[in-house]
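The following block contains the structure, expressed as structure tokens.
Heads up, one of the protein chains got dropped from this complex, but the rest are sitting where they should.
Naming follows writing order (A, B, C, D, E, F and G), and every chain is counted from residue 1.
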Amino acid sequence: MEERDIEKLLQGVKSGEVDIDSAILALKEAPFEEMGFARPDTHRGLRQGASEVIFGQGKTPQQNCEIAHKLLEHGQKSVLITRMSKEAADYFFQNKKAEVEFTYDEYCKIGIAGQQIDTSSGVGKIVVATGGTSDIPVAEEAAKTAEVMGNKVVRLYDVGVAGIHRLINKETMGEIMSANVIIAIAGMEGALASVIGGLADCPVIAVPTSIGYGASFGGLSALLSMLNSCASGVSVVNIDNGFGAGYLASMINKR
Amino acid sequence: MEERDIEKLLQGVKSGEVDIDSAILALKEAPFEEMGFARPDTHRGLRQGASEVIFGQGKTPQQNCEIAHKLLEHGQKSVLITRMSKEAADYFFQNKKAEVEFTYDEYCKIGIAGQQIDTSSGVGKIVVATGGTSDIPVAEEAAKTAEVMGNKVVRLYDVGVAGIHRLINKETMGEIMSANVIIAIAGMEGALASVIGGLADCPVIAVPTSIGYGASFGGLSALLSMLNSCASGVSVVNIDNGFGAGYLASMINKR
Amino acid sequence: MEERDIEKLLQGVKSGEVDIDSAILALKEAPFEEMGFARPDTHRGLRQGASEVIFGQGKTPQQNCEIAHKLLEHGQKSVLITRMSKEAADYFFQNKKAEVEFTYDEYCKIGIAGQQIDTSSGVGKIVVATGGTSDIPVAEEAAKTAEVMGNKVVRLYDVGVAGIHRLINKETMGEIMSANVIIAIAGMEGALASVIGGLADCPVIAVPTSIGYGASFGGLSALLSMLNSCASGVSVVNIDNGFGAGYLASMINKR
Amino acid sequence: MEERDIEKLLQGVKSGEVDIDSAILALKEAPFEEMGFARPDTHRGLRQGASEVIFGQGKTPQQNCEIAHKLLEHGQKSVLITRMSKEAADYFFQNKKAEVEFTYDEYCKIGIAGQQIDTSSGVGKIVVATGGTSDIPVAEEAAKTAEVMGNKVVRLYDVGVAGIHRLINKETMGEIMSANVIIAIAGMEGALASVIGGLADCPVIAVPTSIGYGASFGGLSALLSMLNSCASGVSVVNIDNGFGAGYLASMINKR
Amino acid sequence: MEERDIEKLLQGVKSGEVDIDSAILALKEAPFEEMGFARPDTHRGLRQGASEVIFGQGKTPQQNCEIAHKLLEHGQKSVLITRMSKEAADYFFQNKKAEVEFTYDEYCKIGIAGQQIDTSSGVGKIVVATGGTSDIPVAEEAAKTAEVMGNKVVRLYDVGVAGIHRLINKETMGEIMSANVIIAIAGMEGALASVIGGLADCPVIAVPTSIGYGASFGGLSALLSMLNSCASGVSVVNIDNGFGAGYLASMINKR
Amino acid sequence: MEERDIEKLLQGVKSGEVDIDSAILALKEAPFEEMGFARPDTHRGLRQGASEVIFGQGKTPQQNCEIAHKLLEHGQKSVLITRMSKEAADYFFQNKKAEVEFTYDEYCKIGIAGQQIDTSSGVGKIVVATGGTSDIPVAEEAAKTAEVMGNKVVRLYDVGVAGIHRLINKETMGEIMSANVIIAIAGMEGALASVIGGLADCPVIAVPTSIGYGASFGGLSALLSMLNSCASGVSVVNIDNGFGAGYLASMINKR
Amino acid sequence: MEERDIEKLLQGVKSGEVDIDSAILALKEAPFEEMGFARPDTHRGLRQGASEVIFGQGKTPQQNCEIAHKLLEHGQKSVLITRMSKEAADYFFQNKKAEVEFTYDEYCKIGIAGQQIDTSSGVGKIVVATGGTSDIPVAEEAAKTAEVMGNKVVRLYDVGVAGIHRLINKETMGEIMSANVIIAIAGMEGALASVIGGLADCPVIAVPTSIGYGASFGGLSALLSMLNSCASGVSVVNIDNGFGAGYLASMINKR
Partner (left out) sequence: MEERDIEKLLQGVKSGEVDIDSAILALKEAPFEEMGFARPDTHRGLRQGASEVIFGQGKTPQQNCEIAHKLLEHGQKSVLITRMSKEAADYFFQNKKAEVEFTYDEYCKIGIAGQQIDTSSGVGKIVVATGGTSDIPVAEEAAKTAEVMGNKVVRLYDVGVAGIHRLINKETMGEIMSANVIIAIAGMEGALASVIGGLADCPVIAVPTSIGYGASFGGLSALLSMLNSCASGVSVVNIDNGFGAGYLASMINKR
């Protein structure tokens, strides 16, 4: 029941065409979503920028391809597809409309359909830092999500605490000290979040990764570390959840 | 070695009083903390506002009392003491300087020494929501931390999802839709964070609490729920960590 | 906004006293809880019978006492207080109104204020079975909750599988075969739920208890057992959650 | 030893043909299953309706095919095969008797042999709700099990709490408020069960699914959430156990 | 219905005093426990020897005292009470009948009422070995349970693997090589079971204890070690379950 | 240093050929294994019967084949190979010596080389019971291990507690009541061990299996159940460890 | 049988007083501990220095006192008692011999009897670093254990990674770079071990502490972090095991 429906109903009441009991009933049954404050579904809700993100995993190659085209038809300039399999990308190349541009990064499992992201035009500054090179796919998921939502992203990869000079030097520290939000991504012992949290003056979003051997237990070790960080200003998202971190960082950056 | 020390050294070099080798040595040994970008220790680092927070747990009544007085002497207007035992508060009342005001909330285990928080003057808006009434001590720790750092805080207590009408009504929704940051605090199944995360348009900081029976395993149930939230924009801090959530919310609110 | 408020508003529209735009606004803001389908808060929601249950744990003796009296004043005949401490019961005896009857079972930590439960008048048949005698406090919480909601309850205590003849004999089997719902309560290895589930023809609600030693890990052992029951028709509630089982059993019994 | 055997034995005793010691021995050895109250094996026990369910997983294609044909020969109208692999379905198509109808849904891994389920004729109303689309295979297992046992099923898929407007609107709420039993199926944080449990007035069977990433730990996150649900009337079955939920829902619906 | 009751019934049939229908009914209703093969309840079932064991924990001082006296009256010579609190023992001393002997070992929490155990008369040989001195209370529970059931017990305490010469010397090895059953009790890393299992030629019952610090997690470390023992012939009972080990050892010893 | 070496040395001392210091040195260095009480390596130690068991998993097809032939050459009559892959069995058939008989059961992954087991000649009676049909491979590993070591084995398969009449009937109960040792094998909730432990009068070896879905967590559920069994006389071996159970049962049976 | 006993026996053989068979028997029976390579029991085995360590926890005040005096009588200069309760210390003061010096540090629960440790005379350099002030009791246990074994110890307390400037400055770095062994002690996220491991050039012994809140799970978080350290040269001892770290550090320092 949209606003004009309510108006129409009230006019009926006023004119006598609708009796009051019927009107009461109709109003009581007005569905919730039309009350104006419910946000549209999150997965379809990134329309704050001019782009859209599809979570590719668990969708068929065909589904990925169709949803992306539909979004482009509805005016999205770019569509980012995360956790996109090689198979889905191949399908996309073969089945995409001629005018749709498409690039795919197999290592990070990220596809971009439509206008490629113009990283020069982002606002604010989000730093995405990783402990090792193996964390890069998760980092790129975070970074590209933030970029596609219109943020400026600086990447600081492989600055893990086992060689702390890589982190604590003028250039890296300069980026960290001037960031608006930092995404700290690490597997194994996940100490990066604490060290950066202790140095930086801005919110730090910690992303544990499932990278590690033996007793890392699929990311549990890094997850617990990050939750127990002795630095203030650190919060944590799910293991390997680069998209979630990028989305939240954009939210904070645009406050 | 502060800036004026470096200046003095360089003047010595210029004047010939200090030979170059000695100067090189002195400079190489300059401790890191003087390089300008290291933040002061977090626990002593809330000086962004005019107030300070002491983590009372694990400190003796005497230590709590002494640190608070020292901070007040150094110009802090208010000092917030979290997780302060009844015993520590009693000690404080008996040993405080006459001119130091002190209030204590036994239920939330929070003491405030010095000028009481003026909640009317805060900036922005941080909503602190809890699932049940048992989560209130953690919530007050978050709320008062945010207030003492100069933020405006709105409390929405006992709006858990088992009676969703308490959450989804005009007044509550209005607060949620207009918040700058939301802190969602819940024990048991921790679903509050997901529901609020799905409704709100701003960052949500989820705080699992150790409230619960049986298989809640000291907060593990709520913690896992919140980490797996299907809503975007949600991140998590440690179990019962009200202080951490309040601190982070303030950081985001002041972006 | 209750129904008569809507009616009044519509009459205002009809009569021209209220213009349509104001009416639209008023209606859009009508809080959710007045839409008619939201159930009142669960903890205050047992009004289907003539009685009410208070979860006593985590409430002060004073709170327990006040809530119970308030409910009795509002017309409840009986008020059941679960997990009520000895201290709270003592307080109750000393502070209750003269006309309020009160009984307390220290072993099961259950208090009953007002008219005592008349177990002869219940409908249907709910069997409450336990593996051992140590499970009885949880069982009584379940049984009394069901009784206070107006159900007939049969108790089969200490019929654990280690002495299966206690379970599989004519009398016990007769009760199990003729039950409408069964609540199977057991700690340690929790096998009772599977065995009863395999024998009975009705829904079985399994309640793991925290009774056990060593590797029972506070009820985890029984919980996992019951979730993995090879018998169909078995579902599980939280560890030691007698109230939840009794409430659900009543719901099913009254279908 | 059936009743007539006992009779015969006693007549032998009376007539002197059987001496008392032999009779005592024979009676002491009378097998339990003849005492009349033991239910047939659960897995073969769904004969309450005109149909039968086979748990296909862990059986060879040949076994699935043979058991289904045997059941049809013995008078079953329909046979539902859950968790049936593509390979098993292919085998079935190639080896089935000409007169046996067979349909297979690869996504939900469900095969139906014999007369297809007539969903129009079910009794009562069981609502099957899922948090996301990935939960649908488990949901269909539950729904089809309930249908094959003669229940009327309403499906509410993808009504997860991250977009609560999908759940709280007139149509969906109408179904929930008028249900006899609800099966709430969700992975990740499993909050759906609590929200529905807080809204509905009937028993809710919660099914955690193994859907999720990172710290969902194969369904553990949703399982703990559901067990700790703050809503009353909610009980839980094993992870992904759609069959168990459907079976139990039918039991309750037919009370 | 005991054997003589059946006999009487059959004689009634023979003589014509009892008609056949009544006899059939009586026989069908004969409770299971009288059919001859059901073992009496385990907790009351140690009557193979002349003694009885009461599990004292979770029973009130009064209950312990009463049960023990009842058993003595029924002809038991000795009654062993395990996990008996100091408080329960004091109660016993004050309330026991004059003629009842009673000894209590506070360290091991074991009381013996009636005729004291005559350790010289046991049969076979059960070795009870512990890794450290802290494991002794559990070991005594095992040893005394075995003795009270009529077995000969040899104690080898504090022979843990950190000083393997304490285990591997002529005297100790002699006892191990000539044992009929061995109970290996250890906390911490629980390696004792594997080492003894590798040396001995007889069944080894491993009892993990909750002794340990840090990551021993209440006995979990020793429990997992023992379950994963690389030696054959080792099986495990619950953490700290000395009674269970002693009971099982007696069963095996008396084969 | 064998006995004759010591003798020779002492004769050297006596005759003066060996000086005392050298003799002391030689004696102090005498290796441990010659002291007479160390058992040969367990894996090579089953020579109590006329047969031998090889743990096939983790060995190459070639290794399995060679070890088996070597054992047969050294006089073993039969060699049992557990957890033998299809590939290893195929290799065996192709590479075995012409005179070596070989049978392979693919379902249970058990190969037998040499003289086939003569099950008629075993001593004592070991009952091997399983909860379901999926537990049979583990059960056969236990049963065949016991048979190859010369024990008589009775198999009671698919007698799980969900249909307790399958367990509690004259024939099955007769086997259980007359067993010398029982191996109870079950996955899921593992209740079989408790029920049998409550009925039987002999040692019960419980084997949890990894059979199960959802929250069975690879056998953890059954493992915890069995450790917490409320029946006395039950001990537990590792998950799926059929060999270990069979070996231990033989040890006990031959006491 | 000590060396002189063997000598005596051989002389008996040589002289003919002892016949060869008797000598063989005597030698074969010589207990293991006299063979010369077995280390004395660890707990009594710190005799490499002039001091001894008693693990006070789990011993009675009297036992602590007696063992310490016995060791002093046998020539130990100092005896360190770790995890000594206030009660045990009080007992010691009241019952010690007049000439025995005794000091007690209640915070760290460490008592020293006899000659106080002369920290000036230690060899090598062991650095003991902690993340926070709450880790100091564990650190002192490690430091004093190392000192009593004759090592030089440098303490770097409260240098946790949340304020990395406290760690990375000339003075602290100088100690770390010149250490022979480092003990890194931290609770919460345990990142200190990784950061120090990445900076230092010597073995790092990591000690997780049980300090922490919420999801630190009694030290599990720090333990997993340290095991997964991305720095090489780091190994881990048990939670809160200061003694073990100090003992091992001394072993390494004295190589």
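Simple rule for what comes next: a residue touches a chain if its C-beta (ideal position, glycine included) is under 8 Å from a C-beta of that chain, and two chains touch if they have at least 3 such contacts.
All of these numbers come straight from a predicted model, not from anything done at the bench.
Participant: May I ask which residue of G:Ile20, G:Val100 or G:Met251 touches the chain that does not appear here?
Facilitator: Answering carefully, the residue with contact to the hidden chain is G:Met251.
Participant: Among E:Asn151, E:Asn180, E:Ser225 or E:Asn241, single out the residue that touches the unshown chain.
Facilitator: E:Ser225
Participant: Against the chain that's been left off, what residues of chain B make contact? List them.
Facilitator: With respect to the unshown chain, the touching residues of chain B are 3, 6-7, 10-11, 13-14, 16, 20, 23-24, 27-28, 32, 35-36.
Participant: On chain E, where is the contact patch with the chain that was removed from view?
Facilitator: 131-132, 160-164, 168, 188-191, 193-195, 197-199, 212-217, 220-222, 224-232
Participant: Quickly run down the residues of chain F that touch the omitted chain.
Facilitator: 29-33, 38-42, 58, 208, 210, 219-220, 223, 238-241
Note that only the chains that are shown with their structure count from here on.
Participant: For chain B and chain F, what's the span in angstrom between their mean Cα positions?
Facilitator: Result: the chain centres lie 60 Å from each other.
Participant: Chain B to chain D: how many Å between their CA centres?
Facilitator: 50
Participant: Quick check on chain F: which residues sit in contact with 2+ other chains?
Facilitator: Within chain F, residues 32, 162-164, 168, 173-174, 198-199, 213-216, 227-228, 230-232 contact more than one other chain.
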